[in-house]
Each structure stands twice: as structure tokens, then as C-alpha cells.
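So that we are looking at the same thing, I have put the structure below in C-alpha cells.
Left out: one protein chain. Kept in place: all the others.
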Amino acid sequence: MERFQYTRARTIPEAIGIGAQATTAQQGAPVRFLAGGTTLVDLMKLNVEHPTRLVDINHLALNAIEHMPDGGLRIGALVRNAALAHDATVMKDYRVLSEALLSGASAQLRNVATTGGNLLQRTRCMYFRNTAMACNKREPGSGCSAIAGDNRSLAILGTSPQCIATNPSDMNVALAALDATVQVQGSKGERTIPFRDFHLLPGDTPHRETVLEPGDLVTHVTLAAPRAGATSRYLKLRDRASYEFALASAAVIVEVSGGRFGNVSIAMGGIGTKPWRMTAAEQALAGAPVDEATIVRAAKLALADAKPQSENGFKVELAQRCLAHALRLATGMAAS
Amino acid sequence: MTTAVGQSVSRKDGIGKATGATKYADDLHFPGMLFGRTIRSTIPCGRVKSIRMDFDTSGFTIVDYRDIPHRNVVALIDEDQPYLVETEVRHMAEAIVLLAHEDREKLLGANVVIEYEEAEPVFDPERSPHSFKDITIEKGDVEDALASAEIVVEGTYRTGHQEHVYIETNGVIAVPEHGGIALYGSLQCPFYAYKALRSVLGNDHPLRVIQTETGGGFGGKEEYPSMIAGHAALLAVKSGRPVKIIYDRVEDMVATTKRHPSIVRHRTGLTREGRLVAMDVDVILDGGAYSTLSAVVLSRGCIHAAGPYRCDNVKIFGRAMFTNTPPNGAFRGFGAPQTEFAMEVHMERIAEQLGMDSLTLREMNALRPGDMTATSQVLKQDASALECLQEAVRRTDYRRKREELKGTNRGIGLALFYHGAGFTGAGEQRLASKARLDLTATGARIMVASTEIGQGTRTMHAQIVSDALGVPYETIEVAQPDTSVVADSGPTVASRTCMVVGKILERCALEMKERLEGMTPAQYHAKHGAFSIVKEHIQPEWMRWDDDNYQGDAYATYAWGCDVAEVEIDRDTYEVRPVKVTAVQEFGRPIHPALAMGQIEGGTVQGLGYALLEHVVMKNGAMANPTLTNYTIPTTLDTPELDIVMLENHYDGGPFGAKGLGELPMDGPAPAVVNAIRHLGLDLRDIPAIPETLIACASL
Partner (left out) sequence: MHDPDAPDHDDAPSGLTRRNFLTRAGAAGIAGVAASIPLAAALAEGVPEATDAAPDIPGTVPIALRVNGATLRMRIDPRATLLDTLRESVHLTGTKKGCDHGQCGACTVHVNGERVNSCLRLALMHEGDDITTIEGIGSPDALHPMQAAFVAHDGYQCGYCTSGQIMSAVALMKEPCGPRDSDVKELMSGNICRCGAYPNIVAAIQDVRGNSPMRQG
């Protein structure tokens, strides 16, 4: 690990001020905000991240879950994953989020991992994490070892010839389905970013993962009021029963009336370079009868653009099955 | 009468482990200590052209092969593996240069630039031009019998690598002392490391090897510690200071041994009624780049390849092949889990082709007392295949469940297996292990090299001595293995520590008891002072073994088992989860029932991981997923209900009737699980059964 200067920030402006001195807020940023540390400290030990300044933001007042006048929820960036998952309102009104959080990592990690940190969780691609290998995300222009390597766990959606790394977060999948918004404070003031615009596709710049600029501090994640009558579920498929990243996961929020789907929101994880919203499948479901044929058709449609890599072709079928089953669970066609 | 044996007495290591007080290698510190690091090859095959130290070398100790005072060879069986590459690189992560420094950050920052001339590597054992060892076991006339068999069933079965993942990685500390070296380390076999250090350092210096508390071994700390011990010793000799080398998890997974992958082909002849008349078995193990223990792993694999079945015509041909991958080595079961997997899945397929119930097939052919094994060993009364099978079937209501579950999402499968205890053939005779028992002022102290690695060696040995000597268990001490003071009781491997070493200790205790002439140890000690009893292993006089033809009494006895696995599949998502495993195992007699139960449970969990999860991905000759995130082993949630039954069938040659147990539980879970998945309609012949494998089976 390389040396760094450590500062414990007392105020948000102080943190932002230090952050704004950096040239980038993306891969290799010289200033990093330190919250739970479960991603950052890990990557610093691997020399994948080597900030010269660490700003410990754990003591900022960003750890509340607030009920908003519009019936929504404002979640402080420092709210721990365990606290968020077990929050009574989240459990009742945003079940998909609670389930997604509890399906991730371990109890120990959930105790320290934060909402903001999980939002910015980095890929688990082995080649990104190994400085001996070529990786365009870690070192732009160096190549991608994953395309010809062990890419079983990597993405089949949103890939580019430069990068096929998966966004590993479970929470992000739920937030994508929930149409969350991300509140950011930066040197130019506050702004609100729709969730679907927050993460970037790798394209030719896989080292740029989000729209964050130097000094930008994620302060809150906001959820709209829960949709009345909607049911939500998170289904995660993986090799072992717990403490593992998803091979494929699905967050679904469905409204059903009169035997037909109403509004449906679907996002999937474990298969995309960013949390993946399944718009085509959502449209196919809306208004269609709640039956097996509809569900299977929608699941196929969801993965229509999938581009499997050399070793993860099975994930196309697995993801289809994952989504179909999540829809069955949410509509009561299958019991969990 | 026994008061300790057969009781789950309080373990000797419990309090220390539960309070964190127990010291492992990385917990020890010596004055002036340096940290060591290994610079490894980054190509699978080729030659080293040049080596350049691209860092400020002040304060560093640097060692390459030219610093080796004696022989650059890890002394084991064939002695083909160097401590440090001279020019030829045979596998990824092969050690080339050693560095030591007192500051770990500096050590990790040191950049050594190595230029290579690459050569074409061999990764496919079936295409390898070189075999480390060929073994043929032949009984009767297989070709003849196959030609006249009413039915012939063929099949090919494959198993992958398996990584040990002991939670404590490999680690040692070499400490200069008295002009020589004291080596502290996490290891199973202190005298293996001792022999290896003699080879690298020569005979001129005093040496001793001390086993520190060891955080898991499972075979992974049988031979590999000889390598890391040599490295630390070389750095300690050159620097004159203690040197600690602790591998990080990635290094441990990439560079150290794993279970041999296997390809096993069966061609089996039967009568229409299901009697085995011919078994032709071809075994290929991927040995990796050096022979290490491959020859003996192959040997045990081949001997167990015909399963616990009787058949007059058997031919087993085995090869351990060279590939440009890190050497594979000892792992709980030592070749038998691979070949018994193939046999037991094959039995299920045979039953299908015969249109008969696989239980009847197994019952009909199971080895009974008086029957002959593939090596023509005549089994004695302690052969319990049938008893295990029948108890497992009865206890699980197997026949009814097998019918009832048809067409559901639950499957039930079974495997029958056995495991020879102790070294193969004349191995124990050659080892000639010794044990020593010292009288103390309060009781007795056990002085053996057998290591506690979590399996309960200290406790179990103390129980045996306690009852044989007729003194309370609490008065028996167990010395930390230190080669300068304990007797060479041989390696802690091969399910031999209870049966073989325990027996020698029992004899020591019985002789000590005679010497005490009715006095307590305290009384005798007060009157006459201390004394020691040393005894050597006595090979049963009836054992005959022909090592050239692989015929005869391969093992003094066998432990037996039958596992029944119930699995549940989600046909929508291809998730397969074990629901329950019933393990009925006979290993003579449990000395400590709770410890024995723990061995069976633990081996079963490892077997479930082997079957369902553990997938070593090799890319360009190196493990490409060397982390605990990417190579997943079972968590507690992956562990189903375990119903363990310990049948007793005493073995006269073991202490208080005990046989070996450690490896047996590893043999059954994989085939039982795969047979349960087969019951669900998936024609699975390879492990691990990860989702892509299952999807491929389902779409056939």
C-alpha cells in the first residue's frame, strides 16, 4: 500500500474542499473519501487504488433515514447496509431493497458498508484487481485480460471491446428498479442525478464508472413514495447459498390487477457492466396477462441483446430463468 | 475397562483455541526477525534468461539457487523438484529468487525483473508425453471376461482440482541457533521438513523442526512445507537472522499443491443378473510439473479404483502425467475420492442399463469378509460394506424415498466406499515409526512427531495412553512436536495417526505400566525417577505385499462407509442444494466420539464442496480464481443437516479396536450427491456440478 495523508473531515464543505483538489474522481483518484472501506481499503491493499489523500467522512452527519413529505425516503450516504436493510419502512415498503442488501456480502461487511459506498462499489473482475494483468479500467489503454481469460463471472450486457467487468452490487440493482435518485454535493453546489444516469457504460473509457467529478460527495439516495399495491422481490442466483456475488440477480416491482400486469420495473445484476434496467421486458409485461407464457417471453426479451463471453454463455439462460422466477415470486405464481 | 477411550473427554486444545491464546506461526515473533518473500515465475514453461534487481537492495537479503549450500532438491520421493529455479521453469509461480527485509512494505515494493525464453507448455494430461508413474493392477483375465460378459457398460468420469483452503495459510519461521537452524512452522510432518532441510543445508549444522499450532492441513501441509521451510532457512542462513515467511491467500492458492484432477474410464462386464465379472479401469491423474507425491497418490487411487466390490477379473491401469502446472499433491483421501467417485457414479449407470435397482446391484457385489480385493487381499472379519449399506438404507428409508421422490424436485443418491488405513503395502514397515512415552512426576508425557492439526491428535493419543496405563486422562501431557526431542512417529497423513501411532503408544503405555509394578506414576517417580519407553511399529505378520505387481495386502485394514445424499433442485434456476446427508461409517471404534463425529462432518462438508462448488479455473497453467470470493467453499449455510452413524467393528491391530478415520469421509459425498442429481434426471459425470455443467446436462 502506498503512503497517504489521512484527514478526518468534520464538515461536508471541508470534505468537498479537499476532494475538489483532485484531478479526477474516477479510477486512480488522488483523493478518496473513506467511508466503510470495504472496497477502498481492499483495493488499496492490492495497489489498484493509491490515493495520496484519504478523507475519512464517517463523522459527517449523513447517517439518517428520513421520511419525506411526499411519502418517499431520503437515505444518508453513511447509513450502513445493515441498518438500511433492517429499517422498518424499508422492510415494509421497499422489500426489494432490504432483500438485495441482505443478500450481499456478510453480516460483518454489512455492518460497515455504507449506502454511498455500495453505490460506488467496484467490480470484482480478477483482472482489474490484479496489477500484473492488463486492464483498461485500472490502466487505460493497457488492454483487457478478461476477454480471453476467466470471464465466467463477468458481464454479458453493456460490454465493450475495452471492458466486460460486472457491477457487483446487489443494492444498486434494487435502486435501479426503484428509480432512485442520487443527491450529490460538490464545489458547484448540490445536484440530483437520476439513478439510471449515475453509472456509465464502459465504452472506450471504462475507468470512468460514474458521473462524479472531483469534490463531488454523494450525500443521499432518495426513493420515491412506494407504489400502492405493488409487490417487490429480489432474487439472487449464485454458486453457494450465501456470502457470494451474483451470477445473475433480478429486482422486480410489479403491479397486478385483474390478472394482468400493470406497471413493472425490472433491473438485473451480475450480468451487466452497470445495474441493468430491463425496459423492453417491462414494456412487454405491462398490460399482458399474468401467466407463464408472458413471463418467459419477457425474460427472453430481457436478454435479447446479451453478448456472452467465452466462459459465461450459461449466464444468458441463467439470467432468463432468474428473471422469470423473480416474476413468478412477485406475482405469487411460485412460492419462495 | 476404559475410562477415557470411547468418551468425549475435554479436548487438550479447547480453551486455548476458544480464548485466542493458542499461538500459530504468524503469532510468533523473534528478535531481529526479517520477513521473507518469494519471487516466482510468470510463465508456465521456459528458461530464465536474466534476473535484475530493480530496487535499492540495501537492507535486503537476496537468495538464488547459487546460495544453496548443499543440494537444490526438495527431498521427497523422486527428488526432481528444485527449491529455486536454476534455468528451467516448469510451471507458473515456481520459486526463483528469495528476498528478506525487516520492513514488509519495502519487501512488497521490491521489483525483480526476470526475462524468460518461453517454451510450449503442456496443460492437457491426456496429451502429455511424460508420465511420472504407471501402475498396473491385474487379477484374472479382463479381456477374456469382457468378451464373454453378457453386458458391458462403459463410462468416463472427471474430477477437477480442489484447493485445500486451510484458513491458516502456509507459514514458517527459520531461526538461526547454535550454528544451525530451528524451523517453526505450520506443518503436518516435522520429519519431512527436517529431511528436506538436511537436503538443502547439508549435514554439518544442527537442525530441528518444531510444529507450531497448525490452522488446518488436509494434506496441504504434508509436503509443501518442506519447500517454504527450505526457503526460510536459506534466507536465515544468509542473513544470520530469523526469517518469517507467511504466504498471503492468493500466493497460497496459486503456488501450492491441490488435489489431482482425474479422468477415469470404466469398462465393466456383468452378468444379466448384475454380477460383476470384469472391471477394466483406466486412471489418469494430472500430476503437475514435478513428481512430488503423485506416484503414491496414484497408487492409492488405483487400489481403490474398483470400489468396495468383488470381481474376479480386474485390470486397473493408472498414470500420473506431467503437465506445466504447479505440482498437485496430498489432499485428504489421496487419490481415492477421485477413483471412488468414478466407480460409484458408474455403478449407478450400470444399474440403469441393467434396468435394476442400484442397491441390489451393490448388495450383490459388495465385498464381504473372506472376499478378495482388486489386489487379491483377502478381507478379514472387519469388512463392513454390507452393514454400512444396509444401515444407511434402513435409516434413510432409501427404497421408499427413491420411489416417492421420482418426478419431484428432490433426488436421493447413495455411495458405498472404503478407505485403506495407513501407508500402502510395505510402507508402514519401511517407515518403522517410533513412539516414546516419558514418565513424569505426575503422569506421562507423549513424545511423538504426530501433529495436532485440528483432528484431535493430542486428545486422542492421551486417551489411549491414559487407559492403557491406567491413569487419569488429565495426567497425560503431549509434547509439542520438535524433531530434536520427540520420536519419529512418521508423517501425520494417511489416516494413520490413531491406528498406527496410537497402537505404538498403547504398547509403550502397557510396558510402562508393567515397569510401574502397581505404583502410580507419582509414586514411582518419587522413588526411582523418570524413565522413557520407546517402541517401534510392528507390521502384522500376515501382511504380504508385492510392490512390483501391486498384489497382496495393500492395507492392514479398511474403514467403510455409505453416504446417502438428498438434494433439492430448483428446476427454474438450476440451483442445487444438499438437503440432508446421512453418513454411516465404520472405522473400528471411535476413541473420542465427538472428535470422530467432527471428522466425519468436516470431511462430508469438504466432499460437498468438491461436488457442488469448488472449481479451480486454470488459465495458462495458473489458477485464475485464487481468492475466497472466486473459489467458493461451503459456508455454514451450504451445510445441510448431517446425520452421522458410527458403526463399530473392532480391528485387532488398532488401539482399542480403532482404525483410521480422517480420510474416509471425503470419499463418499461427491458420488452420493451426483447420484442424487442423476436421480433428478441429469446425466452428470463430472464435478464440480456448477450451474453451467447442470445446464449442459439438462439440455442433452
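Per-chain numbering from 1; labels A and B assigned in written order.
Going forward, a contact is a pair of C-beta atoms (placed from the backbone, for glycine too) under 8 Å apart; a residue touches a chain by one contact, two chains touch by 3 or more.
In this text, all values refer to a predicted model and were calculated from it rather than measured experimentally.
Summary of contacts with the chain left out: across A:Leu62, A:Ile75, A:Val90 or A:Ala105, the touching residue is A:Ala105.
Checked against the full complex, the candidates B:Met53, B:Val112, B:Met372 or B:Ala479 give a single residue touching the omitted chain, namely B:Ala479. When the missing chain is restored to the complex, the residue among A:Asn63, A:Ser160 or A:Ser242 that touches it is A:Ser242. Remark: the omitted chain is touched by one listed residue; of B:His29, B:Arg394, B:Arg544 or B:Arg571 this is B:His29. Screening B:Asp64, B:Glu213 or B:Asp382 against the full complex identifies B:Glu213 as the residue touching the chain left out. Checked against the full complex, the one of B:Ala75, B:Val175, B:Cys311 or B:Cys388 touching the unshown chain is B:Val175. For chain B, the residues touching the absent chain in the complete assembly are 8, 10-11, 13-24, 26-33, 59, 102-105, 164-169, 175-178, 182, 184, 210, 212-218, 241-242, 248-249, 453-456, 479-480, 482, 485, 594-595, 597-598, 601-606, 627-629, 633-637, 639, 642. Of the residues in chain A, those that touch the hidden partner chain are 1-6, 34, 37-38, 41-42, 44-45, 54, 56, 58, 82, 86, 105-109, 111-112, 241-243.
Please note the rule applied: only the chains that are shown with their structure count from here on.
Centre-to-centre separation of chain A and chain B, using mean CA positions: 42 Å. Looking at the complex, you find that chain B touches chain A at residues 42, 105, 570, 572-575, 577, 612-613, 615, 617, 619, 624-625, 627, 629-630, 632, 634-635, 637-638, 690-692, 695-696. For chain A in complex with chain B, the touching residues are 1, 124, 126, 132, 149-150, 152-153, 235, 237, 239-245, 247, 313-314, 317-318, 321-322, 324-325, 328, 334.
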